[in-house]
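Only one protein chain is missing from this complex, and each of the others stays in its spot.
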Amino acid sequence: MDAFQNLGFWRTLLVTVVLSALPLVFILLYALVTIYLEMKVAAHVQDRLAYMRTGWHGVLQPIADFIKLLQKEDIISVAADRKLFILAPYIVFMGTYGAYAAIPFSSIFIGAQIDLGAFFIVAISSLVVVGILMAGWASNNKWSIFGAVRSVAQMVSYEIPTVLAILVGVMITGSLNLQEVTKFQAGGIQDWVIFGGPLPLLQKLLITPFTVITFLILFVASLAEVNRTPFDLPEAESELVQGFFTEYSGMRWALFYVAEYANMFLVSAVAVAYFLGGWGSPFGETLSGPVLGFFWFVLKGMVLVFLQIWLRWTLPRLRVDQLMYTAWKVLVPFLFVCIVAIGLILVL
Amino acid sequence: MTAEEILNSLKAKFGDAIVEAKLDAPQPWIVVNPSRTKEIAFFLRDDPATRFDYMMCLSGVDYNNGKLGIVYHLFSMVHRHKIVLKAFCTKEQPHIQSVTSVWATANWHEREAFDMYGIVIDEHPDLRRILLPYDWEGHPLRKDYQVPEFYNGMKVPY
Amino acid sequence: MIETKSLPTQYASQPGPVQTSSGKTLRTDEMIINMGPQHPSTHGVLRLEIVVEGEIIIDVIPHIGYLHRCFEKHAEHMTNYQQVIPYCDRLDYCAAINDEHSYVLAVERMLKIELPERVEYIRVVMAELQRIASHLIAVGTFGIDAGAFTPFLYAFHDRELILDLFEMTCGARLLYNYFWIGGLSHDIPPQFVDKAKQFCTYFRPRIKEFNDLLTYNEIFVKRTANVGVLPKDVALNYACSGPMLRGSGINWDLRRDDPYSVYHKLQWEPQIGKGEMGTVGDVWDRHIVRMREMEVSLSIIEQALAALPEGNVQAAIPKRIRPDAGEVYARTETPRGELGFYVISDGSGTPFRVKARAPAFVNLSVLPAISRGCMIADLVLIAGSVDIVLGQVDR
Partner (left out) sequence: MGLLDQRFENGNVFVTSLENLLNWARLSSLYQMQFGLACCAIEMMAASASDFDIMRFGIIPRATPRQADVMFVAGTVTLKMASRIKRLYDQMAEPRYIISMGSCANCGGPYWEHGYHVLKGVDRVIPVDVYVPGCPPRPEALLEGIIKLQEKVRKESLVKKPA
């Protein structure tokens, strides 16, 4: 952002708008790809083909879906709270989209160079909860309320393990700025925080088991944050119909849908930035650079997204009390142990 | 226990409540007084010699001569014997006592008999229609049932 | 006197008014929710009226009849006894062969006719194949209830192979009209025996794969163990049957205990729930009973195929069936339990009264009793483990 300070107000505004639109373009493209990928991965897990009729192997399917949803009738039921009902999808999308500002896509591109980047992401993505609660409440549908209440309980609970796991990353890298964090691990795969970061060998060997556990916990907690199986209770199809967006149709529903997929990448991006070396190449200096950095970052993120999809089509779903149990009595204690252990090893 | 022994023990206990019996049928049956089915059922279930703890089936029947009836098929998991009880009533006075408190499974079966035949089950905890809508008129499995022309504005016959 | 109120409390926080230490009663809000008739997990058009307090269920009131197709009226109005068979198919559309079996057995007992050996063996093979197909639907959709979609597709893939066998025999995929009074509509095709044997060898490892995918999955076990416990006495009092009853630990199978066809000539054992993962009679027990019954069915099929005699597939019966006036109640073990037909004949060519004692109807009536105090998510699983088919519930 420093480069723009000498420009005039209008030019700054223009550049800001264009730059802030870049993540939006990324989100839309990514959502189209991932929606297609999700169905195709599911199909191949399940011994079938899925989309085959629109374009080559159905690659145009998400575009067709999108156009169809655009011109679908927009239903707002009479009993719904009209203002909140209309506002809710935008707030959910805003929460997700806002968090993309602090994601370091490449060494030269980050929406906002914030020193408290990780903190900002955690804070602003909590806005999603408000949107979901609004959606559930405004729909005036009992299943929606159930979905919304479950979702809020779940997200608030799983925020704790997520933040604690990020804290472990902060302890090792010593920064909340995601660019700094990435640069800290720039030395290749052996310097990634999941393998202890660039520490002396003895410390590294001691610390690695704890960092791996922390990463796994972060991944599990992030599954819950984005309502994916086995934690997809808020939209549990067999229980709550479609949870908080039962009453939404057409474009508003599409907005929820895109936000959900954007969220999947968001949590993966945080995990990648803190534990998997961000945009850094796994081979150190080789194959690195701004453009390749972008490639690495998206690749790592997509691998995690793929894992989320894979899990979704394999596992059954937990129950509400088991979900809470997992968060408070399994993940959080384990993380406390990890934090204490890592702290001790670091002061060694 | 054979059907004859069951009949004898019932006769000894309830006397005139046992109306009639047919023991030479392939599945022997005993006709009982419709207003005393509950105590007879309790006796059949709890008496250690009979122990009819499993009700296989409960069916309403319209005998097409002004008579309605309920047929109870009983089975004992302990002694592995069967018996068929019957209780008859008239179309003008369609009242038969409930056995839901004896076998919980009778609850829905009795509601069905009420729904289909209009047999009023006395002392039933929740006597509502079960299969047909609550605002349906008539009892369709009676032999003299006439299909209505319309239901809620929808034409019923083809 | 059997105590039916001995149901275990399932959660520490029981619904109802809560009292503070000073004796003040706290107000809690109850809510009525409608589940169905269109709901992804009601397996058809069942409607459950649920009274909940938060997520905990206080009462469940099933409303049925959304698929009442007047079977009993049709049975009385057909021109002869054979014409009822297709309607029996449509009672339990997941296990049509077993329904036919029960009905033709009732009429045959009424007519007092002896069947050729070959008919009985083919009937056993077909009934057991159908049992596997039906259990595959049950466990597959149960997977969906638990939130796992993939097992459903695995189950349906294997089911297609069984349907191919049926299609080869009688041309239909779902509703067969294959068992006729006094025999079968026609003989099995020559390559049937080989194909059926191939299926048995293929399917055995698939059961294990399915178990690895779903049955012993940690999350699935956590979800199903100790949920929806149906104690023995309650099961008997509600006259539950089939996997419901066996899941509660009662060793009772009509194929063995009230023999029909040629089951008594074959070697097999009924499977009962043992409470391996939790309490006897919980949802997991019912699920594992179904899984194990599929293996038992495979072994029955193999034995029956090996012993298949040559011969005719139709007994000599009169063209116009007129049983003597009288009545009969015949029951068989279908995948859902005891399906009985109570047939009254008045000596004419049409049945005077046919009552179908549907196992799904009876098993469903126990649902309110075992789901009080559970959570909504559990209710979905309990309803799934009862394995209802609405065609049979509503007839």
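Going in written order, the chains are labelled A, B and C, and every chain counts its residues from 1.
By definition in this document, contacts are C-beta pairs under 8 Å (C-beta built on N, C-alpha and C of every residue); 3 or more make two chains touch, one makes a residue touch a chain.
Since the model is a prediction, treat every value here as computed from it, not as a measurement.
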{"item": "Contact set of the excluded chain (shown chains only)", "value": "A, B, C"}
{"item": "Given A:Q242, A:N263, A:S281 or A:T326, the one touching the chain that is not displayed", "value": "A:Q242"}
{"item": "Positions on subunit C where the hidden chain makes contact", "value": "37-40, 44-45, 65-70, 73-74, 77, 86-87, 90, 93-94, 137, 152-153, 156-157, 159-160, 163, 173-175, 390-391"}
{"item": "Touch list for subunit A against the chain that is not drawn", "value": "39, 43, 46-54, 58, 60-61, 63-68, 70-75, 237, 241-242, 246-250, 253"}
{"item": "For subunit B, residues in touch with the removed chain", "value": "131-133, 140, 145, 147-148, 151-152, 154-158"}
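Methods note: only the chains that are shown with their structure count from here on.
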{"item": "Farthest chain relative to subunit A (centres taken as mean CA coordinates)", "value": "B"}
{"item": "Per-chain CA centroid nearest to the all-protein CA mean", "value": "C"}
{"item": "Averaged-CA centre spacing for the pair subunit B and subunit A, given as whole angstrom", "value": "62"}
{"item": "Two or more partner chains touched - positions in subunit C", "value": "none"}
{"item": "Sites on subunit C touched by subunit B in the complex", "value": "1-2, 4, 64-65, 68, 70, 72-73, 76, 109, 234, 236-239, 250, 252, 257, 326-329, 331, 338, 340, 342, 344, 352-353, 355, 357, 361-362, 365-366, 369, 394-395"}
{"item": "Partner subunit C, residues of subunit B touching it in the complex", "value": "25-27, 45-46, 53-57, 59-62, 64, 71, 73, 77, 80, 84, 103-105, 107-109, 116, 129-133, 140-141"}
{"item": "Complex contact set, residues of subunit C against subunit A", "value": "31, 33, 39-41, 55, 143-150, 153-154, 157, 213-214, 217, 219-220, 222-223, 375-378, 380"}
